[in-house]
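With one protein chain held back, the other chains of the complex are shown just where they sit.
Labels run A and B following the written order; every chain starts at residue 1.
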Amino acid sequence: MDLTTILTAILLLPLGSAVLIALFLRRRGGLAAALSVTVGFLIMALSLDVLLTWNGQDFHVSTEWLRFGTYAFSMGFYFNHQTALMLLVVSFVASWIQLFSVGYMDDDDAKGRFFGGLSIFMFSILGIVLADNLVMLFVFWELVGFSSYMLIAHYYKTDFANMASKKAFIVNRVGDFGFLLGIVWCWNHYGTVNLIELHGKLLGHPELLGTHRAIAIGLLLMCGFIGKSAQFPLQVWLTDAMAGPTPVSALIHAATMVAAGIYFLARVFFLLSPFTLHWIMWSGALMTAFAGLCALGQTDIKKTLAYSTLSHLGYMACAVGLGYPELAMFHLAMHACFKATLFLGSGSVIHACHHEQDIYKMGGLLKKMPLTGITFLLASLANCAIPFFSGGYSKDSIITAAFLKGHTDGSVYFGVYLLVLFGALCTALYTGRLFSVVFLGKARSEDAEHAHESSPFMTIPLVVLGLLSLGGGWAVYGWTWGGHFTGLLPSTCVVVFAQAFKDLQEAAEKSGAATILEVVNLVIALAGLAAAYLFYGRAPAGDPLAAKAPGVYHVLERHGWFDDVYDWYVKQVQQRICDLIGAIDLLLFKFTFGWGSGGLAGLTGSVLRRFQTGSIHAYVYWFLAGVILFWALAIG
Amino acid sequence: MQPGLQAYLTVAGFLFAIGFAGVLLRKNTLVIFMCLELMLTASTLALVAISRFYNSMDGALFVFFIITVAAAEVAVGLAIIVALYRRRHTIQVDELNYLKH
Partner (left out) sequence: MPAFFFYFFSALTILAALLVVLNRDAVNSAMCMIVALGGVAALFVLLQAYFLAVLQIVVYAGAVMVLFLFIIMLLDPKTRRIPVSEMNMVVGLVALVMLAIGAFWLARQYPTVANLPPVEALPTDAAPLGYATAAKTFGYGLFTRYLLPFEVAGFLLLSAMVGVIVLSKRTPADAHDDPAKPPRK
């Protein structure tokens, strides 16, 4: 089969699965689960087939879909190395998470709806991965937002889930508004939205990016990224999105959807002018530090991991801003592995403790759930960027890049380096805290006492993803085997970042600070972990930070009062404006149409009514008048 | 003096005017109907006169049809008046004013 057919099959299989589930299998949860998982593994197999047999040439195919005069929307596939890596991430991680869901959702009544939502999500994210033009990307962008909305509201009987899903969708929509403006302006300015054509236009003409329009377009396109990847100031939806089931959090809000923003930035990197990249870099670095701090103030295991995700997204954004989209993609892939493992591990723990999510009601689970514990440990170490683990390679390279920027472009950029370093420290702290409180020590509640290892449906994906989070990064050493694999990844996927990684290493060597950087990173990570264990590991029931520094803890817990500010704005400012407009609208329409034209019609009616006298003679007199009138007209 | 076309048309015009006045003045439905027939007759007279003076048969043939239609119309109209009388027990037009607003 040729590439077009396989890619079309990959894209449309989950759609077919979703349609079948929606039409026939809503009540047959088991069958729906089986169908969805089968389709997921089929997609993984097809993707691996593509990745192992692709010849490395950029592949592009498209067909016209809608035409409005001179404007044409087309749908197509653009397959290059970035696509390859993202396709691997999406298909691989999603399939194992689907398998995990079978175990996690075994006691849920609405399994059919859940797996239908997962299938639709697969369809949407694959559309984003494969899209070749911005309009098609936007369509699938919105579809992904819808899938997220649907899945967050899975437990729709609770108010919190409903509000969270609405919040996620609306905040995304705010970002997408800027995104849409950017797409339209891009079309107007460059004449096309096709990625290949845009790339061709801008290749070799870097001065085109200096105009104000280009800068504005870049900033507007960035709005979409800000909304989808929950960057400042639209990060408020991600923590609430944890109201959805854990597999959803793992798949959508850690591994794939929020990473779609980064993937998008990498795809349109050539459209972003230096000013835009600056902005992205600084906001990413700030986000890293801020989210890392906030994670220390959460007692819900999933919310902690959500802040961790925000922090890592900040890293990826920072990498893009520094001019290394390939490193951002690398970190995206590694992050998908270990964050998915962390979320799935937390899901396993939550399921074992009967849907208890407060970490201070867990404890000592390493003994009771060894597989979960060990995979969680592996992923945590990757999270902290310990060398030799997958996260270590990608995150350290980003920190190195930040340092080099400060080294080459001026000392103000050392601020970026310090921020990301601080973020690394926080990462180590909260990861250590999480692991110590949940898995070490003594059980703090009845449920934790009676926890036991989860079913194979849940542990097998944990093991697979855990191994990847251990060794995913070994590909940078260039060990090829089997003709198609480098490290643990297919060779075609590694091309994206291998060269950039090498270049970065050489630049670091040249500046002479390579070893110091590595040492500093390692020291910070280990110190953070040790401090966390010492501070949190032997705590009895509550959070020691809350006990010892309640002011600080309170700030972290309210995560910077963003939610409160937005609430205030919506309630006091926006609602008042809406009420005012509503009143004007009512007044306008009531006057113009109710009393105006409506009244006029009524008046005319009551006047004309008088003509109906019911007397034949009156009618004949009118007839006579008409005849005389026509006579006069005829005579002239 | 021989009567010309003008004379015949004048007579037809007078008949028409009288019929119209009758429709305006009378309150008995049946008499109104008769005055309508009078108007129709006036038009037939005019048609025949013009047809004769312009040496064409078309007018006379049209009168043929007018008489036919008038007969049918009278039959149906009187049936309606009878049915109306059965309901309202009156044939005075000023009492038949149910369509008044």
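One rule holds for everything that comes next: a contact is a pair of C-beta atoms (placed from the backbone, for glycine too) under 8 Å apart; a residue touches a chain by one contact, two chains touch by 3 or more.
The structure presented is a predicted model; accordingly, all values stated were derived computationally and were not measured.
Participant: In the whole complex, what residues of chain B lie against the chain that is missing from view?
Facilitator: Spelled out for chain B, the touching residues are 1-22, 24-28, 30-31, 33-35, 37-38, 41, 44-45, 48-49, 51-58, 60-61, 63-65, 67-76, 78-83, 85-92, 95.
The rule is short, and it goes like this: only the chains that are shown with their structure count from here on.
Participant: Compute the distance, rounded to whole Å, between the mean C-alpha positions of chain A and chain B.
Facilitator: Computed value for the inter-centroid distance: 87 Å.
Participant: Over in the complex, which chain B residues touch chain A? Could you list them?
Facilitator: On the chain B side, the touching residues are 20, 23-24, 27, 32, 93-94, 96-101.
Participant: Which bits of chain A are touching chain B when the two form their complex?
Facilitator: Residues in contact with chain B: 609-610, 612-617, 620-621, 624.
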